[in-house]
Structures are given as structure tokens and as C-alpha cells.
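Missing here is one protein chain; the remaining ones are kept as they sit in the complex.
This part shows chain A:
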Amino acid sequence: MSEALIFDAVRTPRGKGKRGSLHSVKPVALAAGVLRALSERNSLDTSAVDDVVFGVVSPLGEQGGDIARTAVLAAGWDQRPAGVQLNRFCASGLESVNLAAAKVASGFEDLVVAGGVESMSRVPMGSDGGAWAIDPATNFDLSFVPQGVSADLIATLEGFSRTDVDAWAARSHARAFEAQKDGRFERSVVPVIDQNGTVVLKEDETIRPESTVESLGRLKPSFQFHGDLGYDTVAIDRYPTVERINHVHTPGNSSQIVDGAAAMLIGSEAAGRALGLTARARIVSVAVVGTEPTIMLTGPAPSARKALDKAGLSVEDIDLFEVNEAFSSVVLKFLRDMDIPEDKVNVNGGAIALGHPLGATGCMILGTLLDELERRDLRRGLATLCVGGGMGIATIIERV
């Protein structure tokens, strides 16, 4: 067994959907871009990389066909690194990290790039279908509902009001704004450039510091329509103590639909030494769990506990948390379930302010966590995401 060490992490800025700067950039260009940035700034001999593991949630069209291998070649890397695309829905980016870590820790491979890409503006979410949603018999038997209805169900069961969820959203924007102003994202963010060397986007373009509980409170619920169609009945039949679903989530307190990519270099100590790389952190433990699929988004706490148990740690041993802000209620439930203070969680904002490029997000938030642990000179951090289909994922890192 060798330790899985993180040597570096990069990500693109997040572009804001169809009206955003990255809509003109194809997914393979985003993916190749982060690979190129990673190899350039580490003067990496890319032939030493065993594999590139990339998460993509809608792997079809120009984003399909094992984009990881395609990106290796498109980036002009040595032909020897292989490439694999994986899909664990919203956790794909962190699953890539965990799989890369497992490859290294097992000793089967020595140096692996983990990451992910998603151009949600070019390849819309859900465009790959899937039996869970579009096969009627499966959908019916599994009580499928869209995630937004699940998020609203969590808020209903936990008693989170519209004000509660909007307040978290406003905080996400305020924190992200401060972080950006303070240059806290600069260590990881690499600009997206076109084939002529022109910068397309150099920082996240999604932050709205002017958001307040009051302004957010004016937005219409996003999932009332879906609920009325029949999805509320599906949810209530599964949770029959609920009389009606309180639809509190809006575009303002849910993760933004964005484009972006991320990559992280993970390897053994020996591989690092051979290539002259300095380790920044080690991966302490990882966990995935399955949870009830209709409420779907309650996986973060059980996955975090599982990772803590595996590492023999307690909640108090973790200095900072990154919880993906798929929806406000997911974070609020995590805070309640784990009984942790707000000032340890998403201290530089989250996906409500910064966006959630599905295949890449997990890798991005782990990078953000590592940067902030270094900035504050703290030791351990835990990143977690809720996952479609009723799953949760967590990764604990420790600076070295």
C-alpha cells in the first residue's frame, strides 16, 4: 500500500450557461485545456501518467465516447496515458479523485490524473436519458422525481422555510465574492484560452454579490410545475406524513447551470520523487453510500460519517467542509445532521454562487478545500456531494 498524494489541482473558471463565455468552447477543448495547464505548470513528463480519469454526467455527442482519452490526445500529451470516463452523476468529479487515489493506493498505478468536464450549455443535463427517468416501468417502480422536488421534500420534512434557504444562498454569493476579490481562487483557476491564445474567460462569472434574502425572495419556485404534474404525489406517496410539498427552491437558491473542467494530479510518493513533484496533501479516506432514492439528496451526512469512521476520525477532527450546494436544503440538512457550525462549511461560497458543472464539480470543490486549508494553515478537510439516484460521496484530505 502506498499513499495517494495530491500534487496539484487546476480548474477552469465557471462560465454561465448559454449566455456565458464558455458556451462557445466545446467540452474537449475545456478538458484538454486543464490537462495542458496541469502539465505545463508542473513541467510534467506526461508519459509518466498511467491514466486520466474524467467524470462526465451527460456523455453523448461531442461530450461522449470516452472524452478522457480524447482529451489526452487533443492536449498534445504523450500517447501513453490512457483515459477513462466515468459517471456517478453529480459526484463524478470526486469519484474520479477517489478512483485515482484507489489506483495509486493499491499500487496498481503510480501517477493518475483525476478530473472531469461538463459543458451544460452545449450538452444539456438529462440528454442521455437513462432507465431511471425515461423507462416508464423503472421510473414508476422506483418512484422517480426530479432532484428539485427531492430538495423541496427535504425542506418540507426538515421545516426549512423559503427564508432559510434564501439566506444560505445569499451567504454563498457573499462568501464567493469575498473569496474572488481576495484572490483565493487564483491558485487553482487557469484561464480558458482559444486556439489563437486569446483569453476567453479568466475568472468565475456567476457570482452575484448583490443577492439578498429580499431579492432572492422575489424569484418563483422552480419545481411547483413539476410537483403539480404528479411528482408531488410520487414524493408524498413515498413520504405519506407529508400533506403537501413546500416548493422553496428557485434558480436563486439552487446550483447554477455552468460549463467548466477540472484536473488533479494524484500519485505515489515514489512517483512524485521521480518527477520532482511536491505533495500538498494526502487522501485520508473516501466513501460512497446509497440512500433512499426519492428524497435522493440526503447522502452527504452518511457518506461523511462513513469516511470519518474509516479514518478513525470524528467530526471535530475536520477543520473545513465543502458540501456541494446542489440546493440550499442539502447544505442545511448536512449542517443539522452533522451538527457543525456554519463557519466551517463552504467558507468561499459554493455552487449556488459558482455553479455546478456536473462532471467536474467534485474535483473542483476538493481543490478549493485544499487551497483554503493551505491559506488558513489548517490540517484536514472533507468534501461531500449529494448524488442522483440516492447516493452520497465523501473524501477526507490532510495536508502533508
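Before moving on, here are some points about what is shown:
As a working rule, contacts are C-beta pairs under 8 Å (C-beta built on N, C-alpha and C of every residue); 3 or more make two chains touch, one makes a residue touch a chain; residues count from 1.
Assume contacts and distances are computed from a predicted model.
One chain of the complex is hidden; its UniProt record names it "3-hydroxyacyl-CoA dehydrogenase", one of "Glycine cleavage system H protein", "Transport permease protein", "3-hydroxyacyl-CoA dehydrogenase" or "Sugar ABC transporter". Only one residue from A:133, A:193 or A:313 touches the chain missing from this view: A:133.
The residue from A:144, A:223, A:321 or A:334 that touches the chain not shown here is A:144. Of the candidate positions A:107, A:230 or A:290, contact with the unshown chain belongs to A:230. Mapped onto chain A, the interface with the missing chain covers residues 124, 126-127, 129, 133-137, 139-140, 144-146, 226, 229-231, 233-234, 236-237, 240-244.
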